[in-house]
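The complex is shown incomplete by one protein chain, all other protein chains being positioned as in the whole.
Which chain is which? They are A and B, in the order written, and residues in each are numbered from 1.
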Amino acid sequence: MLPRRRTVREWLHLYLVLAGARVRADWQYRTSFVLFTITQFAITFLDFLLIVVLFNRVSRLAGWSLAEVAFLYGLSGVAFFVADVFVSQVERVSVYVRSGRFDSLLVRPLGPLFQLATDDFALRRAGKLVQACLVLGVAIAALDIEWTLLRVAVVAMAIVAGTVIFSAVWIGGVALTFWAVEAQEVVNSFTYGGNYATQYPLGVFAAWVRHMLTFVVPAAFVSYYPALYVLGRDDTLGLPQSVRFLSPVAALASAMVARWLWSAGIRHYRSTGS
Amino acid sequence: MRLWWEVARRSFRRHSTYRAATYAGVFTNTVFGFIKAYVLIAVFASRGGAPVDGMDVTDAVTFAWMGQAFYVMVMLTYLDLAELIRNGDVVAELYRPRDLQAWWLAADVGRLGYQVLVRSAVPTVVGAVFFHLRFPSSPGVWIAFAVSFVMAQLVCFAHRFIVSLTTFWLLDYRATQQAAAVVVAFFSGMLVPVTLFPDWLQAVARFTPYPSMMQTPVEVLLGRHAGWADSAAALGSQLLWVVVLFAAGRIVLAAATRKVVVQGG
Partner (left out) sequence: MSGDGIIIELGDVSKEFVVYRRAGRLRRERVVMRAVDHVSLTVGAGELVGYIGPNGAGKSTTIKMLTGILVPSSGLVRVAGVDPQRRRVELAQRIGVVFGQRSQLWWDLPLIDSFDLLRHVYRVPAARHASNLADFVSLLEMAPFLDTPVRSLSLGQRMRGELCAALLHDPAILYLDEPTIGLDVVSKARVREFLASINASRGVTIVLTTHDLADVERLCSRLVVIDHGRVIEDGTVASIRSRYAGWRTVVVDLEDASAPPLVVPGATVERVDGPRQWLRFARDSTTAAAVVSSVVAQARVLDLSIEDPDIDDVVTRIYTRSS
């Protein structure tokens, strides 16, 4: 009775069923859920307010207008918060390992990564995602973009690739916690730090920071490089113009690195039991 | 008096064992310091270097890095007390014949003592190496800063004490803790100096205790409150918040204790 492999559709269905169970369980604590979602939504506005505050003192930041920076903020935020809602709960793995619950995951016919993502799915984090979408929408409305099919595709690709990139940083980083639990904090500085940094035009940073954000943790491909094309700017900061379209490549590379790190982490656990 | 010293010392010891976690925290603080500093430099560059309200780019960058140094003091918005309340073990605490608020203050000071050594010192050094920072030369300013620093810690502690106590009524403290963290970060000047806020927002901020946590001491350090009158006003406003928050803390504690006694936890 060798079960055939699951199709993509079956995986999606399983994700929905399992994550849905988590949502139903959380919904029992209704007031807490709603309160949390609203608070998150409101609080992320303070996050954007910071940028507005800065623009109170300047009309352009490194040559970028408020609407253009809001566009960067929105792109980065949407990608980041989609990853936050669907993937970030994987960081609970060290809690599972410490309590022994991780073993329960390994005796099931599913990958532990998938189970971690669905077991602790937290819909209440979506409040932040809604805010990011709103900012992106308002920015797009405020900007006078000449929409072509390619521009729309680049935006869509930026969001998808961006989600993959942030997810990869999360998963790859979390894999490191198999070796050292404290690695989580370092990973956070790359995920939250990556999101924070890519809210601003890359030219704000010194060269070495830009190289980090392009070649090490490719968060620049989430917002800055795609935005260059969409906004009709060309300041690729020393890199070839084609970099504006390379988000999918960065996403693929990140995914491969993350996958390798996670497998190594699981191998380490199965060899040492901790 | 001896007791509080012991409590602080034990807390210092306990936190010094979390070595790897501290180093990881240093890394995060440093990374965010870089991002903040570069953004502020870009802001001033886009103004052609024109100062804001007397604050120039060097001031702002120093401010950014001092913010990271103050992180361990400011950004903790709850105490272990919150977890004790949530799982009911707090009853033992309430029966102690010692002042609860003073006890936790001593423990907090001990924690800060250790974390300041590493998590505050290292980012400051890194910031000084990579950027041009401005530190005062006059001893008077350093003394004023020291006083302001102490009061900032008291304000921060009193605030986290109250936030932790809300667990008595709310049970799940994570939401309040996160909400408080964002509000604190925003209005204390941790993310962007309050000096750069528009005037109306600055006025709003001054009505909250948050600038006393970080904005005021760093302003003192940067010499923005030169002269006795100015310094006295700044330190005075901090002192006011210390008194108000400590008093509020005791009131909330009394209410919480009553609740526990009446309802049995």
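The working rule: a contact is a pair of C-beta atoms (placed from the backbone, for glycine too) under 8 Å apart; a residue touches a chain by one contact, two chains touch by 3 or more.
Everything numeric in this text was worked out from a predicted model, so none of it was measured.
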Visible contact partners (per top-of-document touch definition) of the missing chain: A
Of A:S59, A:S104, A:T148 or A:S263, the one touching the omitted chain in the full complex: A:S104
Full-complex contact with the absent chain, from A:A21, A:A42, A:V95 or A:A180: A:A21
Missing-chain contacts mapped onto subunit A: 1-3, 6, 13-14, 17-18, 21, 24-26, 28, 99-101, 103-104, 106-111, 270-273
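Quick note on the criterion: only the chains that are shown with their structure count from here on.
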Inter-centroid spacing, subunit B versus subunit A (mean Cα positions, whole Å): 29
Subunit A residues within the subunit B interface of the complex: 32, 35-36, 39-40, 43, 46-47, 49-50, 53-54, 56-63, 180-186, 188-190, 193, 196-197, 200, 203-206, 209
Subunit A contact footprint on subunit B (complex, rising order): 20-21, 23-25, 27-28, 31-32, 34-35, 38-39, 41-43, 45-47, 52, 172, 175, 178-179, 182-183, 186, 191-192, 196-198, 201
